[in-house]
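Just passing along the structure, written as structure tokens.
Removed from the display is one protein chain of the complex; every other protein chain stays in position.
After this line comes chain A, so read on.
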């Protein structure tokens, strides 16, 4: 194990995985919230757009999205983040992980919004709040609370899905695993180590999420 740490940039790879996870989680949350708002908005066109977004990104395999981003968008259409292939792949991975998981974040939030009784939205409008005011002051704060559990599941899935970024050449922990396997042969210990990295990353999130959802639960 010590030799492994000496010969390979294990910490660098773990750091890349964490970066991918954090940046994509932020991106997915922002995009997901916007799409969720579109899906509950009173404008039919926006609702339609939001629904199509979710259906397209939730039903396309992440591998296909990633390969398409580099092979199709960057190589054929010239939409590159950077002339350096490694940087380009990294940012496309962040972009596609964000877009993909935004669909799931949106649905988690929408399920949260659905936990708020319709009467509250009606009450908010009837005391004169606008759509955006009732959304930001009344509905979303409660929706986020109700959505904590599904949101945490989505973030855990996102952390594990960062491994797919290796298909476009990002040297995250999964990419490094391929390198080590090529040189040293497949070894159970190395797979176990990689699994442990993900347990360390995701387990606290799950525990935190459970206690958070208990503390934040809306008492009705």
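Quick notes on this one:
Rule of thumb we're sticking to: a residue touches a chain if its C-beta (ideal position, glycine included) is under 8 Å from a C-beta of that chain, and two chains touch if they have at least 3 such contacts; residues count from 1.
The rule we apply is simple: contacts and distances are computed from a predicted model.
The listed options are "Putative Glutamate-binding protein (GluB)", "Potassium-transporting ATPase KdpC subunit", "Aspartyl/glutamyl-tRNA(Asn/Gln) amidotransferase subunit C" or "Sulfurtransferase complex subunit TusD", and the UniProt record of the chain not shown names that protein "Putative Glutamate-binding protein (GluB)".
Only one residue from A:15, A:75, A:192 or A:208 touches the chain missing from this view: A:75.
If you put the hidden chain back, the residue from A:22, A:46, A:67 or A:205 that touches it is A:67. Within the set A:38, A:54, A:89 or A:201, the residue that contacts the chain not displayed is A:89.
In the full complex, chain A makes contact with the omitted chain through residues 67, 70-71, 74-76, 83-86, 89, 166-169, 175-186.
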